[in-house]
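Following this message is one structure expressed as structure tokens.
With one protein chain withheld, the remaining protein chains of the complex are depicted in position.
First chain written, first letter: the chains are A and B, and each begins at residue 1.
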Amino acid sequence: MKLYDYVLSPSCYKVRLMAALTGVTLDIRPVDFHPGVEHRGPELMALNPAGSIPILEDGDLVLTESSAMLVYLAAKAAPQWLGNDTAGQAARVQQWLSFSHRLTASLGAARLHEMLLRPGNIAVLQGQGTAALRELEAGLVEQQIRGQRFLASDRPTIADVACFPYVALAPDGGVSLDPYPAIRLWSRAIRAIDGFIEMPGIHRLHELKPEPVPEVGEA
Amino acid sequence: MTRNAMIDEWYPVGIAGQLDAHGRKTALMGEPIEVGRGEDGNAKVTGANGRALPACIRYGHVWSSLGDPQKPLFAIPEADQPGRRLVDVGVVRVRCSPLRAVENFLDIAHFPFVHTDILGAEPHTEVQNYKVEIREDEDEVWATQVKFYQPQAAKSAEGGITTEYMYRVPAPTCSILYKTCPPRPGEWDVITLFVQPLAEDLCDVWPWMALFDDETPMTDLIHFQQTIFVQDRSILENQIPGLLPLDPGMEIPTRADLTSVAYRRWLKRHGYTYGAQLVAQ
Partner (left out) sequence: MRLSHGFVRGETLSCIYHGWGYAQAGNCLRIPAHPALTPPDTIRVATQPVEDGGGIIWISVGEPAAGPPRFEGLAPLRSMMVEADIAALEAVAGTKADGDLLDYTGNAPTIRLLLAPQGQARTLVHVLVAEGSSQAERIAASRAAEALRRAAEDIAHGGIAR
């Protein structure tokens, strides 16, 4: 399975994270998104006329939407991540997968503007991002009340992987996570899952490792 | 007028390879500027009210100044060495003081916590003694014999090695790192941090590299350095105080911070205070 990947793209990271959590090995093909704008070059445009990354190729199958890639990886390698135990749960997963596109359009665009100088009305993007974070916070509060730690279940699903990256990186776009205690708890729960990997901007959860014995005087 | 000393310095304002006739709007120390290519094919930088600013192209970037630079841009002799690959890493904007961005670049003690499993890892956290000096002839800050254990020191590194570093600060918002070169012992890889001060608390950072590495694809080299810098970015945006304190007392330095101490002293000596604070708050 080949992933056309950019190391700073939260959408690409969703796929890398899902693969890491489900034990799938990806063949990573780095794309010079910045500064080279390679995703708009002839080779990648031929593969994905939308001019976006990630792109996932597996034989004849070419996927250009990250949510579809999460479904594919989970269905292939770890179906419990699909979260379709009940009709309600399956629908809730779909609800959050759709919602995740609003995170991309708001928090993701704010981050590109603030970090990589992409165009956009930053105040509007940040306002839309804040509105989306409030919805997520309210949803997570209700899940807590139901005794569930994750978006669609007490177990993590593809819905959590779809929403986590742009939320965790909201501060990169100038949107603070300080006002959202439920989001912070959820984010921590995701970062503590076995097999979790980071991307730049999301630090290692150092408390998961015991205090190391310092090595003094080594060269 | 604390700004004056830095006004006459050169600053990076764009990637040379991306110049076009339309021009690109950006800013330098609060002044809106436009960076483009003139009819003669050279870089053309225009300040407020259309005044022409000094411009030159070097190390993959366009350089300019709001004032009247007294010296040519600092030299990086290694940049002209045959066999090196020159890497334009691309701009990253950071909401921090330009001086904070440079100071962080000079710091190695944060590697295990911020660049975990790449440039550092617990329990290898110790910073050995190293040498720091302000070289009076060149008027530059130098740190040498800096050694640190690194799990993955470069894209070309396989497994952990103890890396040796030298740091050099030739201009208030530019620093050059010379680093052990895994494929070619005896030579130094050159990794720079060129910082464009947009405002006292906002900067565009243009990392650039001149490496001996014929194997690694260019995109991988770019992504490695972008990874490192963006790991630093969230730290930089959360520094308190935002401006770099030049007077002792606000922050507690240890032996590991001697490069930073020398950098701050050198900035203060020259009145390079754009992005700094002098009085403890």
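We adopt the following convention: contacts are C-beta pairs under 8 Å (C-beta built on N, C-alpha and C of every residue); 3 or more make two chains touch, one makes a residue touch a chain.
These figures come from a predicted structure and were not determined experimentally.
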In the full complex, displayed partners of the excluded chain: A, B
Option from B:C56, B:L202 or B:I235 whose C-beta touches the chain left out: B:I235
Residue, one of B:E9, B:E122, B:D189 or B:D213, that touches the chain absent here: B:E122
Footprint left on chain A by the chain that the document does not show: 127, 134, 137-138, 141-142, 145-146, 179, 181-182, 203, 205-207, 210-211, 214-217
Touch residues of chain B, complete complex, unshown partner: 109-110, 112-114, 122, 125-127, 235, 238-240, 252, 254-256
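By definition in this document, only the chains that are shown with their structure count from here on.
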Inter-chain centre distance, chain A versus chain B - centres from mean C-alpha coordinates, in Å: 30
In the complex with chain B, residue positions of chain A that touch it: 6-8, 30-32, 34-36, 38, 114-117, 171-172, 174, 200-201, 203-204, 206, 209, 212-219
Contact footprint of chain A on chain B as seen in their complex: 15, 18, 88-93, 95, 113-114, 116-117, 122-126, 128, 147, 149, 162, 204, 217-220, 222-223, 226-228, 230-231, 233-234, 237
